[in-house]
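Every protein chain except one is present and positioned as in the full complex.
Let's turn to chain A:
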């Protein structure tokens, strides 16, 4: 009796989470235009998607922004985490708590703040402003991912490298980097996914000349959910899934 209840309860929760997504995926392969009945399997929406130049361009723009933002955030964030760990300086404690504050700041607040900065500095809204904004909200995640790895380091290992004749730079390349690489990569993947599906900040800081996928989809959905949107969502889901699996594997390999 209890077992049946347990299984039923779990199934209900899983259904609540995954049923809408499952419907979306199924509908992306549904030949019928309206998702309330099954019209047979078809790839026509995918075909239509790839013929929709505006949508494809937005997707490529999104990928470009995400790759650039994730990469820059990873480099800056990794160096920041290493510095936070290795050097003692005034205001170190304040700085590390600020990282958490930045991560917890409501997106809408960050969006408005960034917009004000761009306008004040006269940066035109488009690719550059998008990349800067995305780097800003990805940075704390990279710093925390790398820092939580590096703080478990045996510091004496770094002393040993020094003792054996390695200067700061070589110690970083030969000892620190190989050991934090999994955290660096998972920081990159996390940044990439955060950046790829960001709507709120992007909506504020991009201009009409530079369209990106989440915003494009958003504007399409306003007119009604077209099956093309189902198709592109399914593709995005696929990419995210692959990235999640890869980052999990990296973390696992680590232990």
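Methods note: a contact is a pair of C-beta atoms (placed from the backbone, for glycine too) under 8 Å apart; a residue touches a chain by one contact, two chains touch by 3 or more; residues count from 1.
As a working rule, contacts and distances are computed from a predicted model.
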Identify the UniProt protein name of the omitted chain, choosing among "Spermidine/putrescine import ATP-binding protein PotA", "Fe-S cluster assembly protein SufD", "Septum site-determining protein MinD" or "Lactate utilization protein". "Spermidine/putrescine import ATP-binding protein PotA"
From the listed residues A:26, A:179 or A:225, report the one that touches the chain absent from this view. A:179
Considering the complete complex, identify which of A:32, A:128, A:164 or A:221 is in touch with the unshown chain. A:164
Against the hidden chain, chain A presents residues 154, 156-157, 159-167, 170, 174-175, 178-179
